[in-house]
Structures are given as structure tokens and as C-alpha cells.
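One chain of protein is taken out of this complex; the other chains stay put.
Chain IDs A, B, C, D and E follow the sequence of writing; residue 1 opens each chain.
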Amino acid sequence: MASDKKLRFGLPKGSLQEATIEKMAKAGFNIQVNSRSYIPYVDDEELEIRLIRAQEISRYVEHGYLDCGITGHDWIIENGSKVHEVGEFLFSKVSRKPARWVLCVPEDSPVKSVKDLQGKRIATEVVNLTKKYLKKHGVKAEVEFSWGATEVKAHELVDAIVEVTETGSSLRANKLRIVDELLSSTPRLIANRDAWKNNWKRQKIETLSLLLKGALEAEAKVGLKMNIAEKNLASLLASLPALRNPTISSLSLKGWVAVETIIDEHVVREIIPKLKAAGAEGIIEYPLNKVVY
Amino acid sequence: MASDKKLRFGLPKGSLQEATIEKMAKAGFNIQVNSRSYIPYVDDEELEIRLIRAQEISRYVEHGYLDCGITGHDWIIENGSKVHEVGEFLFSKVSRKPARWVLCVPEDSPVKSVKDLQGKRIATEVVNLTKKYLKKHGVKAEVEFSWGATEVKAHELVDAIVEVTETGSSLRANKLRIVDELLSSTPRLIANRDAWKNNWKRQKIETLSLLLKGALEAEAKVGLKMNIAEKNLASLLASLPALRNPTISSLSLKGWVAVETIIDEHVVREIIPKLKAAGAEGIIEYPLNKVVY
Amino acid sequence: MASDKKLRFGLPKGSLQEATIEKMAKAGFNIQVNSRSYIPYVDDEELEIRLIRAQEISRYVEHGYLDCGITGHDWIIENGSKVHEVGEFLFSKVSRKPARWVLCVPEDSPVKSVKDLQGKRIATEVVNLTKKYLKKHGVKAEVEFSWGATEVKAHELVDAIVEVTETGSSLRANKLRIVDELLSSTPRLIANRDAWKNNWKRQKIETLSLLLKGALEAEAKVGLKMNIAEKNLASLLASLPALRNPTISSLSLKGWVAVETIIDEHVVREIIPKLKAAGAEGIIEYPLNKVVY
Amino acid sequence: MASDKKLRFGLPKGSLQEATIEKMAKAGFNIQVNSRSYIPYVDDEELEIRLIRAQEISRYVEHGYLDCGITGHDWIIENGSKVHEVGEFLFSKVSRKPARWVLCVPEDSPVKSVKDLQGKRIATEVVNLTKKYLKKHGVKAEVEFSWGATEVKAHELVDAIVEVTETGSSLRANKLRIVDELLSSTPRLIANRDAWKNNWKRQKIETLSLLLKGALEAEAKVGLKMNIAEKNLASLLASLPALRNPTISSLSLKGWVAVETIIDEHVVREIIPKLKAAGAEGIIEYPLNKVVY
Amino acid sequence: MASDKKLRFGLPKGSLQEATIEKMAKAGFNIQVNSRSYIPYVDDEELEIRLIRAQEISRYVEHGYLDCGITGHDWIIENGSKVHEVGEFLFSKVSRKPARWVLCVPEDSPVKSVKDLQGKRIATEVVNLTKKYLKKHGVKAEVEFSWGATEVKAHELVDAIVEVTETGSSLRANKLRIVDELLSSTPRLIANRDAWKNNWKRQKIETLSLLLKGALEAEAKVGLKMNIAEKNLASLLASLPALRNPTISSLSLKGWVAVETIIDEHVVREIIPKLKAAGAEGIIEYPLNKVVY
Partner (left out) sequence: MASDKKLRFGLPKGSLQEATIEKMAKAGFNIQVNSRSYIPYVDDEELEIRLIRAQEISRYVEHGYLDCGITGHDWIIENGSKVHEVGEFLFSKVSRKPARWVLCVPEDSPVKSVKDLQGKRIATEVVNLTKKYLKKHGVKAEVEFSWGATEVKAHELVDAIVEVTETGSSLRANKLRIVDELLSSTPRLIANRDAWKNNWKRQKIETLSLLLKGALEAEAKVGLKMNIAEKNLASLLASLPALRNPTISSLSLKGWVAVETIIDEHVVREIIPKLKAAGAEGIIEYPLNKVVY
């Protein structure tokens, strides 16, 4: 376990790194990566940041080299890591869908279900997950670790692949067909079990979790304000349950009130036409940094 | 015409692509471009996005391959496309000026007006526009299509060019002088005429237009809040017509009110000193995602 | 001195250029750099922007080629420039620390204080500053101008260096030890002394200063809103002095009020857990463009 | 026509620019492009280089703004330019095939021949070439200018495209089928007809042509040397006609000779095993800068 | 096994890709990678190129999906692949040293030999190699797969690493000490065992091997020519055994001969001063494309 006076926190290195550092900044922790040093600067003396591949974080949290870290549910399962799961985070903004590990074959493959893979060869980055899945279905097949470009392999190097997808675009572009889903995965904040028993560390981790959740929640939410004639207010609120717990304040213009609320960004596109129809005026949407209920 | 259950929407590819995708996201439609596929992902099952060169969008909207699209007024005219124009959008943030197609010559050219171009040679990307313009002025000159780097050609390859400019910086840097303006152009949302007659499509396009306008409008606006002693309020509002329809709310501090409004971002720099002079305190400006009147 | 009808304003070129242009945009002045021209476009006809190395700005402001400019306190001192200092700006967001020019040696160097440098050789970009510092301590040493990569030189080319640091990360990565601090520096807006005596220019500079400060201030601040039961309000405010001058407004839900304030972004991470503990609900944090007290 | 004392020479700008400048250097003319100037430096005071889009060069050579230039046979035909063709150059090294403009449709399109395009729509960069081709086959179809990404259009925006290909890889990757070939094209050195009648210019152009051809020829050739026992020499030469006019020199080792020749690089891979079989030893292949017969 | 009429050839994808394609071109096979297709073009209709991670090539050659491929000896061993090894290639030009997989610890680690790793944890990309090595030394330790940045892990995440190095620079920069070497590895051309039994394929592979070896050999060799007085020739050759089998030819200048030979590029720097001392004049060194003995 790392020192008692510091919390050693693992963040995913590589493709997610920039996004994670941005979210940490929104949560209130400014991190600066120095190309000459493997230890990033963070403006909190109680934190020590380590950038580690997402695939490995759960392993180092389990061993205690890290007190806590952010990684995907998929890699915790793949590694079989024994860690405390502190919280689950919101899905990515673009698709609002979790990452899915799916069994895929070429569009014109005769394979229709996992049963058809008996005696075949499968390439994947998640060898353990795939073996467990095959075992569950009583299928014997060779599973080999894929070092990358797995989608391309499905067409001639192996019979099927297990690959991760969010929107499915890349699978479609590669002319692949999904046969089955093995696992759906979201990002998690995990803690080493001993660190979690340490009061100071646990409290620090919980604060981190609260703030990060607040920052991530805010990415999927927006603030919405509008003016409406008082007489139309009740019907507006009745017909729009999405406008949860709005703040109503009176305006200088007699008979009019201002309504303000926080809502899911992705429903705004449906609600704005309805708000206009219900008589709302001067509708504005503004961005948020954090939302903590 | 594309399927009745989907709206096929053309966005400009290339230099404007990133900005357009960002604005669509602000409007509430998250688009993800996959380098292996020419069909981008969008998180709305009723939409199909196509990225097409701005110069060609009006042509494919006219033919019905696209139901609607965003392109410039200039290219609609140049192509002579018969389409329904749904709406005009705000100008770019930097200059707040429309794009202008101008007739240019080198600074030291003897050419003073279009009349001086009789028998000369002109290079341009908008051949039809230029020919129409010359005809209107009764000038006969050769107009040739320029594949790019038009500004450089004015100095030795041709006698004049017709080029687009926003701030004029690039023309000045190339030592060119503007002789005349042929067309001023802003972005438009256009629809295929048959699609516009289809109820479902028309409503979908109108919603898109409303949200996109809201997002673009928001780029040029900001929220402004301040506190002021009640006794100074009237004179503040009287002297500052830009503070349109402010929300006035009382503060816990007796005799003080909070004033909040939405205003054009480019007047803030003139207004803030005046607000301070008028007694306003704690002035804050915040960004907006959408503004829908 | 530049023309009376225009204010010629020098901004730092190079590594700080993009950030400065972004801050100017937040202040309300949109600048567009044209790769073919050394004069950037700005959407204010009373301004003329020049991009000049931070090290040289104070010199050109002193000579009157620029009316005003933004540069660091360090370079004003190093150049010994006689200019009027209009204002100091907030520190960078990441570390919230000023830049520090420090005397450094390799971690295992026998040098413990400046006194140990008698007869040695020191490399630095700030030759004048360093010579003055040595003189003050009665130490004679050779000071040579370093054209770059100064940190690497400390290990074999010279005996010590005087280098700038913010978080110290880069010094640690280069195995260097700080012996002493020569100067702590923050960005300043400076004016030519004659320009400052000209009424029109002075007023223009003061407006620029007000808006830029507002924009920079806003980078370190956020808006915070929350709902709380009226009965808990007093204790909340008493225990949290950071919530300076909040706006309290009543909610439609009886017995509850909305509290809104502007606070330093870096205290939010400590305050949010306390707010929750004190009974606050629906806490949201939102970004600001400008804060002008 | 440009000045009599200088030869104004147009080289293709853009994707071919770097390769062309490299070939010119091999021919003995070193060119340096300055990002701030549109006139490149060349170390020959009798030359003036202009970088112009390949599509436009023949037009400016015809008009006399350029004395000569390098461009493709395709664009000379498309533009209908009346110029003197000085010489044809070797094909690209990778495929050793000329560029081919081909009529393409999606793999699963019902279109089998140009006749099936009656009344259809075709997108292409070479509108004139395509119209002439359709006319020759008595087919009426709309031909529209494509501003780029033509391959993608074939799948839904138009019925067919006319596109350029060298190896066919890109067409296959886009699931397109070739219906017919319109034109096969290689690079040409062309001259303005008046410039060609001027003795000084013609001689300068001919020298340029000789040296450029020498440099291009050298890209497809290599030098080959080997040692062989004199008794095996005759049968070696008899069986390998590719070894044209070799230089035979005696070695210090009695009974052995050295054979040296210049051959096409692409036959080396077939010849080397045969040379070994015929008794050759110490075979070396070396690169060439120029080959002038 | 792939088709009998084509040879399917796997080349390493990624960091070595560009260098490999360049060497193949030198061998006489021009390859063009198309970003939209996973099948590169090659100008030999009997070849089918596949770009696959070096770590995986031996596996796909063993299974017969590839007929042959180029990969490192290390990955053949790590994968335990049963393949026919056709040939070994020369080491890289810079260091002329094979890649070495070494056991490393931090410079100040107490670990002095593999014996000290009992019960410890080791991170590596070559898990099988490392386990075999530990077993041979009777050491029990945990070996975990490292997804990257292995060098950094040695300092705090694990007790030791097994990493690849060529010059040792990167290990020194990371303050690591080599404890032991597990394996020294060079690139190999390998063939599927069935493909090797097929006459046509075997002959094609052997030709490929001959040409590739010739191209790689040529990277480490140069041609050297010089003139020398005949009387000095014998002593020159006697004292310089590196000048193997030179070609001696007489010059027009009486009493002088030209000496020409092929030698290792890395001895030239030692030989040239000696050649000058021995009376050689007009020494020139020229590059080679292929050397086949």
C-alpha cells in the first residue's frame, strides 16, 4: 500500500488520457503531464497521480500499488481483480451507451450463434472473458490474444472475434455482424480493499468520487431558463415532467415568471419545441461544470 | 428522395466540418465521424448525416438525394439550385461579417472598375456568378475556373480574380485591391422542395432549424448578471437599451436587486464600463449553449 | 509613439500566443492570425495588435513603438524598461502559482548556497537579473546567456543555472535542486508613459485592463447555486465564509431558498462536501466568461 | 509570353509537388519553396519556377503566361489546350502503370456498359472528357463536376463516376467496379507554341527535357555488376537478353571477368536467381541519378 | 493454407512497417498501403501482402493463414510456433547489434541476480519467455503481462521487468540496471511447413529470401573505389584484408591502377585513413541497393 499521507490514484493512460485529465480539472483537480517525467503534477498535495493503461489499473489497485483508480468494468472482470468498487460513472456523451464486448463474424459468415464456433479460432483482447463465455455455452474453441486491429482479422485470420464497440459504426464499416454480446461495461472508480478500510483514504476517495461524479453528471446535463406567463405555468409543468423541481421566480413584468431547471442535455432537443408551444419565451440553455444532488 | 422514415441531412465537409459538428452537438445532435466509413454516426435514429463539399450540397438537395442541408447562399446561387430556403444563420463569431465575393486586382493594377476588364481574363471558383455579373455590366471577358490559390494568380496569370473574403486580411497580405463586390453570403439551411411538402420531414427540418439557430444564436450572445442598488436601477435601464427585458430579482441585502439579461457578446466590452459607472457591482458574464426567443 | 487614433497593443508571441488570443476573445476582442501577414485582424477598429516575443515587449513599449502590451514582471525587470504598469493578472489556472526564477544545481552538487558559486559559471536566459543577484550577495561568477535547454546544461556544461519554473516538475525530472529564488513573476499590462498621459489612450487601456482582468478573473472563478431549507441557511452561511455575498431567492417550494454565489474554483472541491453536510441540495457549478467587481 | 531572357516553367503544386522538386533536383536544378513567397528559389538564373495546380498548367502554357510546364496528358485533353508536347515521361515507380480515367459503378450496380447510363447522372472531375466519351457512344446523361471524394458519391449521390486510378486499390476498397476506360494518361513536358519557336527557349527546354528524362529514367533503372568465369560468359549473355550492352572488364583473378550493365529495376528480381544459376558471383546492384542514352 | 497460385506473405505492421516496405522496395517489390483497405497493393501478381503485428506473425504462419512472414526470433520462441525458418537477416544499421530481452531493475535496487526475485513480481511483454527463464533458474515469481510503458513500471509497480533493448540508451535514461540477458533476437523469414513442401511456394520463398537478404546486406555494405600506383598495390592489399577480392583495372595514367571492392560500411571509417597512408588517391564510396554473393 502506498504512503498513509498520500492517496495514489491511477488514471487511464493513452486514448482516454486527455479526456480524463479534462474531467479531473472539471472536478477541481488540475493535472499537468510533463513529457520528461512519468509522475504528473496535480495541484493537491494529498494526491499522487499515476497514468497507467486502463487494462492494468485494476491489477495494481488490487496489489496495493495504487490506492484507487478509474478503469472499465470489463477490465476488472477480465483481470479477475479483487477490489472495492466505489462508483459507476456516466456513459460517454456522444452515444450515451455503455461499451459492449461483442462476438462478431463477417457479414457473410455461416456462423449464426456461439454454438457454431465449436473447434474454431477466436481472436480477442479479452481472452479470459471469452474463455469463460465459451465455457458457459459448452463450446470448445481456441481463443488467442489479439495485439490489435482485431476487426480486420475476422475476415481471414480467424473465424470470429470478440471486440468492443460503442455505436457499432466501426463494425459496420468493417462488414462485421454481431452474433452475441458478452459484457456491457461502464467506467468505475475502484479502491484497494485495505485503502478502503483506512479512514483518511476512504474519505478522500469518497470526496474524489463525489466531485468526479458531479463533473461527469454535468457533461450530460444543462441548465435551462425561460420566461412564461403565470397563467400558463401550471400546464407547462404538468405536461413536461422532465422539468424536475424547477426554480420559479417572479419577473418585474407583471404576470410573468422565470422558470429555471437542470435537465438531461439529450432531451432538450425534444423539449424546446414543446416549451415554445406551451408559451415559453426567451429560452436559454447554459453549460454546467458540476451537478451534485 | 430518401426514405420517408429518415431525414437525410447534408453537412459541409472539409474546413468547416469540425465547426459544424460542434454546432450540431450544441444543437443537441452528437455526430461521430468514423475514418473507415463515409456515413457518420448520429445519436438520432431519425437522422442520416452525409458530409459533402459545401459547393455541392445545394445540387444534391435539389435532386432529392438529400432532404436538406447546410450550405452558403453563394453556392446556391452559383449552382442555380431550385431549393426551399428554411433559414439564414448568424455570421461567424470572429468578424460578425458575411462572406463577400469580390472582384480583385493587384494594388498597382490600372483596373479601376469592372468596365476596365473588357477582353481580359478572370480566374475564380464561381464561374457562373462571375459571368452573370460581367453580363450585367456589359463586359466581355474570359472567365476561367480556378482550382485553388486564386489570390496568387492575380499577380501574373490573369488580369483579375473573383475571390471570397471575410475580414480582407488575406487580400491585403497578397497586395490585392477590391474593385467591386459581387455577392454577400451567409449560411443557409435548405430543403428539397418535395421533402418540404412532406409533413413529417418538414416538422423535423423545422425542429432542426430551431435548435441549430438556437445554438448559433448562443455563440454570439452571453448571459450577464449584476447587482445594483434599487435607486439606481431605473437610470441604469434607461441609459442602456441593450439590456433588453432583464430579469430583476430582489436580494437579501435590503435596497439591492439582481439584474440578469442576455445580450450580444460584442457589446459587452462597451457596456461593462458603463455598468460600473452606473453603480453596478459583481458583474458576471456566463456562456450560453442555446438561445431561443 | 503610434498614431493617436489607434492603440497599438503588443501580445506575447509563441508558446503563450494561443492562450492569450483565447483570453482576449473572452475579454471581447476577437483576433485572427493570418499566416501570410504579420498583422493580425481584430474586430475593433481602434486597436492594432502586434504579436511580439514576451522578452521584447517591454522594450518596445518603452520606446513607444507599442502603446501598451502584456508581458511578465520578470522581463520588465530584466530589460530595465521604464514603463507604466497598469495592472497585474491572475496566475495560471493549473498551479495558481507565479512563475519563479530560481538558482538550481544538480541534486548531487556540493553547492548549497549562492556563496558557493564564487568563480563558477552560470547559464541563464536572464543575464541582467542574475548579475544583479550575484552582486547583491557579493559573489563573482561568470554569467552566460543560454539560448535554450538550460536545464540540461546544469549537469555538465556549467556549474549552476537560473531557470524559470512554475510547479517544479521539470526541475525534478531533470534531477535539479533549487538553491535560491531570485524573482517571482506574474503577467502585467504595461503602458508607454506618453501614451498613458494621452486621455483617449489611457481610457482605452483602462477599458482593456478592466475587461481582460474580468476574463482572467473568470478563469479562476465559478458560479455555484444550490437549494437549502431556510432554517439551515444561517448556519450554512456562517460556517462557509467563502460564500461571499450570496444571492438568496425564495423557491416555489415553501421553506426553501436558492443560494447563488461566485467563488474561487479551487475551493469548490473542499466546499461541496461541506455544503452537502450542511443540508444543501441540487448543487450546480457553472462556468463564467467574465467577473468584474 | 514571359521575358525572353528567362524561361518560365510551371510545376504541379500539391500532392505531386514534393516528388517533382526531388526529380528536378536529380535533374540538376535545386528548388527551394519559401512559405512566405509564391515564387520558389531555383539555382539557375535562366529559370523562373511557378507552382500551379496540375489541372491548370496546360491552360497557362497555352496562353503564354508559362513558357513550358509539366502536367498530365489527361488535363491537356480535358482543357483542350493547344500546346507543343515536348516529351512523355516514365510511369510512377510503384505500379509502372499509367493513370487511367475509368467509368465506375458500385459492385452490385445493374450498369454493365456505358449504354446503360442513358438518362443517368455521372460525377467526375473531368467533365469535358466524360461528355465527349458519352457523345461518342451516343449516350445522353447528365455530367456534373465533382469537387472531391468522387468515389464515395457512386454509392448514393449519382449513378456512376469517372475517376482516375493507378493500381485500382482505392476503387476495390470502395466496392466499385470498372465499366470502361476513357483515357490512359502519362506526364508530359509541354511548351507554349511561340516559346517553342524561339531558339533560345527551345534549346533551354530541350536541355531541361533531356535532364529530366535522364533523372526519371534513372528511377526505373539500376546498375548491376557481377563477376563470372570467362568460360561461362557467353552462355550467360546469350540466355539473358536483358543484360543489354554490358561492359566486360578483366579481373586480376585469371579466367574471371567483371560484367556491368544498366537494366530495368523491375526485372532484377527475376534475373538475379538466373545470374546465380549461370555462375555469376559477387552480384551488386547500385542506384542511379541519371541515365541518358 | 492460402491458395496454391499465390504466396501470402506477412510483414510486420506498426513501428517497423515503413522500414520493411522500404526494404521490400529495395528487394524489388513495390508495396503501396491504402488507408481504406487492409490489403496493400504489390506489383507482383504472385504475392499477397498482409500487414500484421510482429508479435502475431509466427502464429498465423504456423496455422497456414500465411505462407510465410518476417518476424523476430523472440516472438517465434514466445509463441512457441512450429514453423520453418528460412533465413536470418542482418542487424539494424545504427547499432549493428541484435535486440536483447533483458531482466532489469532500478539502478538502486537490491536485486543482484535472478535468484533475488524469489516471490517477487515481474512485468513483461514476453510472459512465456520469462516464465521459462525463471523455471530454469528455479525461481518462483509472479509474471504479469505488461501492456506498455514497461520501463516506467520497474520503479514502483513491480520489482523487475523483462524488456527489449538494442543500444541500452532507453534503459539508462530510465535509470534501470541490466541484471541478466534472457534472449538475443534477430529478424527471420519463416515459412509454414506445408507451404515449404510445396515446390512452387518454396521456390518463390527462396527467391524472396535471396532478394531481401541482398537488399539488407546492401544496407551494411558500400562500394569503395580508389586509384593507387601499381608499385604500392601489393602492400596495400597485404595490409588491408578487409579489401576482399578487389577488382583491379589499369588506368590510362601509366603505372596506376583502379581498385574497387565492396566492404562493410562500418569499417570504412577506420580504413580510409589507412588507405590514404598507403598511397591511395581519389577514394570514393558509393551506396548499394543489393549485394548477392
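The rule is short, and it goes like this: a residue touches a chain if its C-beta (ideal position, glycine included) is under 8 Å from a C-beta of that chain, and two chains touch if they have at least 3 such contacts.
The structure presented is a predicted model; accordingly, all values stated were derived computationally and were not measured.
In the whole complex the chain that is left out makes contact with C, D, E. Summary of contacts with the chain left out: across D:L211, D:A229 or D:V267, the touching residue is D:L211.
Although one chain is hidden here, its contacts on chain E can still be listed: residues 93-96, 167-170, 172-174, 222, 227, 249-253, 258, 265-266, 268-269, 272-273, 276, 281-287. With the whole complex as reference, residues 27-32, 34, 36-37, 39-41, 43-44, 207, 210-211, 214, 218, 223, 245-249, 262, 286-293 of chain D touch the missing chain. The set of chain C residues touching the chain not shown comprises 13-14, 38, 52-53, 55-56, 59-60, 63, 65, 121, 144, 146-149, 152, 155-157.
Here is the rule we use: only the chains that are shown with their structure count from here on.
Of all chains, C has its CA centroid at the greatest distance from the CA centroid of chain D. Relative orientation of chain A and chain E, expressed as the C-alpha superposition rotation angle, is 180° to the nearest 5. Chain centres here are Cα means. That of chain D falls 35 Å from that of chain E.
Among the residues of chain B, those in touch with two or more other chains are 36, 249, 286-287. In terms of which chains touch, the assembly is arranged in some other way, matching none of the line, ring, star or all-to-all patterns. A complete list of chain pairs in contact reads A-B, A-C, A-E, B-C, B-D, D-E.
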